[in-house]
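Here the complex is missing a single protein chain, while all its other protein chains stay put.
Moving on, here comes chain A:
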Amino acid sequence: MQQTIINRRQQLKQRSQFLQQLRAFFYARDVLEVDTPMLSQGATPDLHLRSLSSELQIPGQANKQNYFWHTSPEYPMKRLLCEGSGDIFYLGKVFRDGDISPRHQIEFTMLEWYRLGFSLPQLIDEVCELVNSVLPEQRQIQKLSYQQAFQQFAGIADIFQASAQECIDCLNRHNVPEIVGVDKDDKVLWEQLILTEVIEPQLGQCEITVIHDFPARDAALAKIDDANPWIAKRFEVFVDAMELANGYNELADADSYRQRFEESLAHRLEYGLPQVPLDENLLSTLKAKPLPECSGVALGVDRLLMLSLGVKDIAQVVCFSTEAC
């Protein structure tokens, strides 16, 4: 029993010091911590994110009001950026329903930050510097475009031009177990499966691997490359085959935000998913005070702590796992 108590204190101390270290990184760079609200009347319309919601009793309202728990602090942080906050970071809890695995909890800790005037390469450098500052050993940085990653790790010369059948052949060539439920013509899904089943397990094995230049359809709220309408200015960071961070050169134009949101809602409709109210506060702020030129990134804090301590299950780095709450 005594041993258990000591180990528990040790574990809590590691986490506490780790959070302190992350904050220190930003204080040293004059990036301000903001604790944006977790509840909002608007939710992310993203097809693949499931927001939790709660009924709030607001004084003066006859009926309870539905509020959504944030899946990331992106929207309120962008409002702050529009209102002149300057460089900011958020370090705290976010919620994404439906997924519990050794790498994911429904409630987890996210670090998200925005840097004014940063290009995507500048932000990539800063993310790698932060990651290297907490890894047990310094790692080299490997930067690959999405297309290069498919060439190098899956043997596909041009993923943008490849057919669904070429993607299926690639999966077979790499002895990926049978996939159930994907239409044979659904190239986008087969391409995603190459990424998750063939490429990602090979990423960041000895280095920090950064994948950039994602297809425009995965832009989310990233800018599209001026020179190439097929490419989104987005990157992801991998260490030990685990996706750690996801960053954009941020879309600025208010109308483009509404357009992207509407597209996501249309996708939700197509897939039979519930519609969600948009964050109208964000949209009206963007319209009134344009978002300054900036890049932003979200990083999974629990995953980074796992890498820092060399543990394989996210449940080992949090106080209590979702299932133990």
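Criterion: a contact is a pair of C-beta atoms (placed from the backbone, for glycine too) under 8 Å apart; a residue touches a chain by one contact, two chains touch by 3 or more; residues count from 1.
Basically, contacts and distances are computed from a predicted model.
Trainee: From the list "Sarcosine oxidase, delta subunit family", "Sulfurtransferase", "Metalloprotease" or "Elongation factor P", give the UniProt name belonging to the chain omitted from this structure.
Mentor: The UniProt record for the chain left out of view names it "Elongation factor P".
Trainee: Of A:51, A:246 or A:295, which sits in contact with the chain we cannot see?
Mentor: With A:51, A:246 or A:295 as choices, the missing chain is touched by A:246.
Trainee: In the full complex, which of A:29, A:104, A:174 or A:187 touches the chain missing from this view?
Mentor: A:104
Trainee: For the chain that's not shown, point to the residue among A:83, A:218 or A:263 touching it.
Mentor: A:218
Trainee: Considering the whole complex, which of A:28, A:180, A:227 or A:324 touches the chain not shown?
Mentor: Once the missing chain is taken into account, the touching residue is A:180.
Trainee: Out of A:124, A:195, A:251 or A:318, point to the residue that touches the absent chain in the complete complex.
Mentor: A:195
Trainee: If the missing chain were put back, which residues of chain A would it touch?
Mentor: Its contact residues with the unshown chain are 48, 98-102, 104, 176-182, 189, 192-193, 195-197, 214, 218, 220, 236, 243, 246.
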